[in-house]
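A single protein chain has been omitted; all remaining protein chains appear in their positions.
Here is chain A:
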Amino acid sequence: MTNYGLVIDQERCIGCQACAVSCKQENNVPMGQFWNRVLTEGGDKIDTPSGGYPEDGGSGSLDMQYQPTACQHCENAPCVKVCPVNATYTRDDGIVEIDYDKCIGCRYCMAACPYNARVFNWDEPDHMPEEGTGDVAARPQGVVEKCTFCSHRVDEGLDPACVVNCPADARIFGDLDDEGSTVSKYINEYETDQLLEDRGTNPKTHYISGEMSPGRPQTSDKMESELDDVSPWSDGSEDVPAEASESDSSGSGGSHHSIEGDAAPHVPAVGSGGDD
């Protein structure tokens, strides 16, 4: 069986917010909402440390780490249990997902989720451009939404958007049931934590902290399982097949999908010739 999971190496994470914004972009997340938040583990506010500034010229007690936090895709997901209409469910590959058609907006799942991973569309969702961004349709007002592990990408053999765009190689996605996958190896090799382990939710998101891992260099947007001959212990670049980079053109010439509205200007495609 396939059982998808995510490893986040907090020793590598530089809190750059690329994953937070990649997620918004890819998943057409409305203004004012984040499915993926880069929290600061330290002071009370973003980008502030805990501890005190050293007075003796030493390195002192200041401490700060980043904890990117989205849906943890719990093995034992409390949100799934409480949904009265089975709108929240676990896919065969372990991804916890919401059927927005079924969601009645009761928000029991939000109360049940210990990770605050879920957001609710109180108002008509607002996007810029109005027709939205990324590669999934907008969700309507009145439903709950959250990280899907980018199931629409995973279904096409692509890594989640936040994983592809992490400049620190700190996010590693893969199959926890495959012992040879990088995620499995790292969970064995390094000290990893799950958030709020005492809740018994058994999240499939694991955090490395203490000793830094080599991460997983991303020169392609394909999932590890789609690549031949990748050893997570190597530098990566030689192991990634050269064709992998061609996946960027996979979309060319695809059929067009119509979306309503005309808020942002639609401009003609590029003509031939240089600039006038």
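FYI, a contact is a pair of C-beta atoms (placed from the backbone, for glycine too) under 8 Å apart; a residue touches a chain by one contact, two chains touch by 3 or more; residues count from 1.
Criterion: contacts and distances are computed from a predicted model.
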| item | value |
| --- | --- |
| Protein name (UniProt record) of the chain left out of view, among "Dimethylsulfoxide reductase", "Inner-membrane translocator", "A-type ATP synthase subunit A" or "Probable branched-chain amino acid transport ATP-binding protein LivG" | "Dimethylsulfoxide reductase" |
| Selected residue (touches chain absent from view) among A:2, A:50 or A:225 | A:50 |
